[in-house]
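In this view, the complex is presented without one of its protein chains, the others remaining in place.
Then we have chain A:
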Amino acid sequence: MTKQVQQLDRVIIRFAGDSGDGMQLTGSRFTSETAAFGNDLSTLPDFPAEIRAPAGTLPGVSAFQLHFADHEITTPGDAPNVLVAMNPAALKANLKDLPPGADIIVNTDEFTKRNLAKVGYESNPLEDGSLDRYQVHALPLTSMTVDALEGLDISKKDAERAKNMFALGLLSWLYSRPTEGTIEFLRRRFAKKPAIMEANIKAFQAGWSFGETTEAFSVQYEVKPAPMPAGTYRNITGNLALAYGLIAASRRSGLPLFLGSYPITPASDILHELSKHKNFGVRTFQAEDEIAGIGAALGAAFGGALAVTTTSGPGVALKTETIGLAVALELPLVICDIQRGGPSTGLPTKTEQADLLQAMFGRNGEAPAPIVAARSPGDCFDAALEACRIALKYRTPVFLLSDGYLANGSEPWRIPDPDALPDLRVEFATEPNGPNGEFWPYLRDPQTLARPWAVPGTPGLEHRIGGLEKADRTGTVSYDPDNHDLMVRTRAAKIEGIARDIPPLEVEDPTGDARVLVLGWGSTYGPIGAACRAVRDAGFTVAQAHLRHLNPFPANTGEVLRRYDKVLIPEMNLGQLALLVRAKYLVDAIGYNRVRGLPFKAVELAEAIQEVIKSV
């Protein structure tokens, strides 16, 4: 039977099921198919902190949202057009986000009395009319999968487990996705378990064929590829891009990469990824705790390595003392903080950007550290290179801020030419620099104020460094009051001076007459951009600027801010950038603050921007 094909410009799908249902895998496979097809896309995995919460319960729901389009998009989308709900809990947890008319594909096999009761449904929503506003496709996905796999030499449980591939096959048909990649993927993944491989491939194909033959779906959709700049692309998550950025920085600096780390959500994947690439000379050290992770990195930095530690906010809290030591030692060190909901253990798997002030001020004494923030998953690559550049050039610890949304979210990434990446080569000190042939470890470069990096093994440059205040130039221990004042000011001036070495803050203001500026940093880039476009589409003017460098700010920041009548700063915190901006530039910035563990919705943000515009 020939089905009608309808063109769409964009689609938002949310796959939701129990933690053990394989929704993250299903979502990421659909993403890969979509990327291969050439759509622009953005993803948002959203899963519980518990590895296996009790089956069928609301806390156990794991979801993966994917937004894909035939044009450039920057967010994973506000409201799904399609919800795949593998059980009643997944339906209940996600229904509130669906606009009327959305498609819901449910697995009716799981809508048993017991499962309904588990999540507090008094009657079956598939039968009581409560879903009348939606297009419900009630399908027995589990039993259809089991039927399709009849005759295979696998257990019933294994057959049932393949239902996510059946669902993926159905959705792949529905949105005309290429299937070769998924089949190839399943071949590789289950290479050692041929029966399971066959079952998964068969389930996937059965789902596709079901779509093609069933009368439950009369329309097949098509979303054309998006026009994107020429180049070779891949889909990439923030943590993968960040790991690649560090390896690239190692190559471009010629320094061996050393990662001292301790597992913590959502940063662990960077440790996992880097530990695979030993043939790049990458040393990964899983330490006994966060403190030892950064301690070992600092020791490696003393020895001349490109030293990195990866963590999240609770880990930064533990590393704080060592970061202070790195400030005193003036050695290069990159601290990657993949932010998550706080305080304390907070929301380990949810996103937030509330560690800015921790990075800025969370140390004893005057201990300034540069801060670089990534704005999108792919941008984590460039941000990592930039953090390494500053650390190496200025001999300082540098914070690289990402967050849970960037870490796990993905987007198409244009693969850069390795030879076109920044040159990060450094020169170690090789000769004495003092007046009488001594070595002065704190004699600074007049331009950068960086001190020489003299690594052990260099004859004639033997010296001692440490956390006690050092005498200017000679680096011996000094308790002299004037020297301390000088050193405090010099360390501050060194970091402030980086402002001369970073690009100015750029403003996007297409009409050039906007009176309101929306200023952001980090992962809110996508939602802010989408919101600004929506506001402009509605006939308003608005300017957008996004900070990569949060310490120091670009040199023109104050001048940019003062050009506008109002400055709105949306943040997934209670106004941390706003606090810094107000303090530094005396600009009466307005905050838009939501701390829900989820990225902003562009629609909400657009409303907030319009309100500010109307108030001018």
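Odds and ends about this structure:
FYI, contacts are C-beta pairs under 8 Å (C-beta built on N, C-alpha and C of every residue); 3 or more make two chains touch, one makes a residue touch a chain; residues count from 1.
Note that contacts and distances are computed from a predicted model.
With the options "Lactose transport system permease protein LacF", "Protein translocase subunit SecD", "ABC transporter ATP-binding protein" or "2-oxoacid:ferredoxin oxidoreductase subunit beta" in hand, the undepicted chain maps to the protein name "2-oxoacid:ferredoxin oxidoreductase subunit beta" (source: UniProt).
Only one residue from A:10, A:137, A:234 or A:515 touches the chain missing from this view: A:234.
Only one residue in the set A:104, A:186 or A:296 touches the chain that does not appear here, and it is A:296. Within the set A:195, A:415 or A:586, the residue that contacts the chain not displayed is A:415. Among the residues A:59, A:120, A:467 or A:504, only A:467 touches the chain that is left out of the figure.
Residues of chain A in contact with the chain left out of this view: 32, 35-36, 38, 181, 228-235, 244, 247-248, 251, 256, 258, 260, 277-283, 285, 287-289, 291-292, 295-305, 307, 321-322, 324-325, 329, 415-418, 456-468, 476-477.
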